[in-house]
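In this view, the complex is presented without one of its protein chains, the others remaining in place.
What follows is chain A.
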Amino acid sequence: MKKFLLPLLFLFLFLVESLFVQYLPEDAFGHNRILVPHFLFAAILFLTIFVGKKQGIIYAAIFGLLFDIVYVEIIGIYLFIYPFISYVISKIMQILQTNMIIAFLASVFGMALLEVGVYEMNHLIHVTNLDFMSFVNLRLYPTLILNAAFIVIAGYPLKRLFEKHAEALRVE
C-alpha cells in the first residue's frame, strides 16, 4: 500500500491541475492574468529536495512524458524540462542546507525556470507569439504567486510525507 502512495499522490496532483484550470473563473484575480498551476511540479521538486536526486528525476521524467502526451500533444517539452530542472535544483541543494525556507525559495526558482524555459520553447516552435515583457506581466508573476501560495499551504505536509518516505527507503 505504501508503495503506491507516492504515484497516486502525483497522479492526483496531475488531475487536479486540469480541474483547477477548468473551474477557475476567467478573471478571478483581476483581468488579463493567466494563472498556471504547477502543483505537480512543486511536489516533484520537493521530492527531489527531501528524498533524493535519483527518485526526483525518475518521477519528473515519467510525469513529464505523461503531461506531454495527455495535455500538450507535443512530446518532448516537459519530458525534457521537468528532469532537467530537478537536476539543477538537486545540484543547488548540495550547496545549501535543506530546510523549509530554502526548499520554498528553490522551488519558486525552479518554477520560474520552468515557465521561462517552456515559453522559450513554445516561442521557438511558434505556438505563441507573445513578446517577453507581456509574458512576464501576463503569466510569470501571477503564476509564481499562485504556486508560491500552493507551496506555503501544501509544503509542510509534503515535507513530512517525503521525509517519512526517505526514512523508509533508508531502512530498506
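The definition used in the following text is that contacts are C-beta pairs under 8 Å (C-beta built on N, C-alpha and C of every residue); 3 or more make two chains touch, one makes a residue touch a chain; residues count from 1.
By definition in this document, contacts and distances are computed from a predicted model.
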item	value
Chain not present in the shown complex, as UniProt names it (candidates "Hydrogenase 4 subunit B", "Putative spermidine/putrescine transport system permease protein", "Outer membrane lipoprotein carrier protein" or "Cell shape-determining protein MreC")	"Cell shape-determining protein MreC"
Among A:Leu5, A:Val21 or A:Leu169, the residue in touch with the chain that has been omitted	A:Val21
Candidates A:Ala42, A:Ala60 or A:Ile77 - the one touching the absent chain	A:Ile77
Missing-chain contacts mapped onto chain A	11, 15-26, 32, 34, 36-37, 66-67, 69-80, 84, 118, 121-122, 125-130, 134, 138
